[in-house]
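Not every chain of the complex is shown here; the ones you see sit where they belong.
A, B and C label the chains in the order they appear, each numbered from 1.
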Amino acid sequence: MLNIDDSPIVRDGKSLILAMDHGLEHGPVDFTEVPEKLDPSTVFETATHDAVTAMAVQKGIAEGYYPSYEDDVNLLLKMNGTSTLWMGEYDSAVNCSVEYAADIGADAVGFTLYGGSNHEVEMAEEFREIHEDARAHDLPVVMWAYPRGQGVKNDTKPDVISYATRIALELGADVAKIKYPGSKEAMAHAVDSAGDMKVVMSGGSKTSDYEFLSTVEAVMDAGAKGLAVGRNVWQREDPTRILDALEKVIYEGETADAALEE
Amino acid sequence: MLNIDDSPIVRDGKSLILAMDHGLEHGPVDFTEVPEKLDPSTVFETATHDAVTAMAVQKGIAEGYYPSYEDDVNLLLKMNGTSTLWMGEYDSAVNCSVEYAADIGADAVGFTLYGGSNHEVEMAEEFREIHEDARAHDLPVVMWAYPRGQGVKNDTKPDVISYATRIALELGADVAKIKYPGSKEAMAHAVDSAGDMKVVMSGGSKTSDYEFLSTVEAVMDAGAKGLAVGRNVWQREDPTRILDALEKVIYEGETADAALEE
Amino acid sequence: MLNIDDSPIVRDGKSLILAMDHGLEHGPVDFTEVPEKLDPSTVFETATHDAVTAMAVQKGIAEGYYPSYEDDVNLLLKMNGTSTLWMGEYDSAVNCSVEYAADIGADAVGFTLYGGSNHEVEMAEEFREIHEDARAHDLPVVMWAYPRGQGVKNDTKPDVISYATRIALELGADVAKIKYPGSKEAMAHAVDSAGDMKVVMSGGSKTSDYEFLSTVEAVMDAGAKGLAVGRNVWQREDPTRILDALEKVIYEGETADAALEE
């Protein structure tokens, strides 16, 4: 973990990462209700909102669409990922080298680590290379810290989530993206477990405006430094509206109620 | 995905790839009815047809025969492939390096990804290297996007095919070659799922002229950018006749009926 | 094994290594009673005690916190480690390269070898690379010599522990960190088994001051060259007090009784 407060993916010490790698991780099914969002340009447009400090996509989307948005969007290149089509213990393919990510203008890199998978050792070693290459290119590293696998019965239990942030800190991540562990207290422990490393909450599947923003409010109160969100933004009819509200909760410390009222 | 409209393997935004790697993938059995086609020269001759924008072969065929055709044929070197002799979960050997492909004059490279195979992660990582090496040599990358394996019950189901094109886009392919998902609507969804990346249909096993051309017509109407075909061309008695018709359907927007009438 | 008596991690031929990689190896659960120690700074502060010759942490902790302590603490970078979340035969991920360790100021490197694991061969080969890279950077190598796995019924049996120190010697470690084999005689045999290589005892889980110091006294009498300790120091309310006592037992040859009296 290094201090990345000067990085373009951070604003006032916080980050709002808009993620759109669902086409790989979940398949086109995530776009069923919003088929127009299959066109990545639509989500890049959303990412030009001031609240968004980075857009997280896989290599192919980045090389195809980022050139049109590089003045307005910061690129967080997601380095690994895989489909849900196959069977077997959790794993993720490294789809991009750091050198290539840097070549196409990445401002940061992202990596999923399935702590608890029987492939954890192999994934951690892949993370080592990404991490050290990223240091050489001066790119912050965001870990999708997602315990999953044969050894993990419940992937949102407080002690599992706190273990996840700690793994991220110990292995060298600059930011850990975690699932909400169910309460503000559990989130606060996960934040403490991360030392000085930033923790952001994963947005998860789409919920109501109020439910979503309340959780974000709780998370920020617990000491988290922001959000990495996909479906809860781009599956909405009006992504701008929710981003306006998120901006207030995340950067201006407003409550969910206050942010929605406006 | 990059814009490859200036590539020799593209004509007016579209491609007709003549594939002949069946000797490796299926064995000589595919040549039973047309034993003279075991001589690759015969298929290279066919590939000199103006409708054909590239011929796809394995390394050994390329180094042995392409030198005689390099003025008249564009070479799409198929980088991986394997026989049907062995047993076990779908996988494919990387039989050529990009550097060697470039040395022998390749205009593009091809790679099979069996999304859904329990070897998907390994294959995606092999694809990463091929892709980044191809970018360094300025060679377009065509993905044979073929979900197969323990996790794939039906490899032509619409949602499987749409997932296949999306994987190709997210991983960085410039063209995805997919099987026909059974209807024009399903094909259109697979095309949408691919964003701005080109999608071409895989020709499949030999069918009647009308059936074949009708499918191609539907596919082009659905937004696909062409065809990658083997048996449906070189297993025919008169490959030129079908290529003449394909040229009309693919590049001139004619119907199957109109193309056959001539 | 080389003579490392001139190394900063050695004082008068002996070492007291303060380890804090428990967040990765055991999870935040080790901090339940001392939640403030989740902040690595607190343990680095403790490591500034004169008795401590090195602090052992993973890469992420080192790059985040060591810059503030590099004048007062010697860094032993632990090169591998893994969580307890996953299942299967003992293994450990290599989380840092020697080059990166050197870049961030490491004075020595540490490596866990699970002799007896069915991954022993693979781990020994990883150790080979770390060892030779460490030699090239002139960094001493400490082996966490921990027999574990399908073939090891009891990991503190005297003959297992003596085998552990011998493996460390034969593979090239400069120091072996072992568990206490239950008696001073067994410890003496483990020390003999190590030839001229230094042996230090692993501190283990927290015990009473007297019990802990008596064991250290026995270990030093048996010819060991010190201690690598974590929980028995930083889980205590007053780490300074126990370090004062350890200093006397380890470097000044005092008895546990004498050291506690003061």
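One rule holds for everything that comes next: a residue touches a chain if its C-beta (ideal position, glycine included) is under 8 Å from a C-beta of that chain, and two chains touch if they have at least 3 such contacts.
Remember, predicted model here, so these are calculated numbers, not experimental data.
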item: Subunit number of the complete homomer, 3 shown here; value: 5
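One rule holds for everything that comes next: only the chains that are shown with their structure count from here on.
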item: Chain contact graph, described as a line, ring, star, complete graph or other shape; value: line
item: Chain whose Cα mean lies nearest the overall Cα mean; value: A
item: Geometric centre distance via CA averages, subunit C-subunit B, whole Å; value: 57
item: Separation of subunit A from subunit B, taking each centre as the mean of its C-alpha atoms, in whole Å; value: 35
item: Junction residues of subunit A, two or more chains touched; value: none
item: Subunit A-facing residues of subunit C, complex; value: 21, 23-24, 27-29, 31, 35, 38-41, 57-61, 63-65, 81-83, 85-88, 91-97, 100
item: Partner subunit C, residues of subunit A touching it in the complex; value: 1-2, 115-118, 120-122, 124-125, 127-128, 131-132, 135, 147, 149-152, 159-160, 162-163, 166-173, 189, 192-193, 195-197
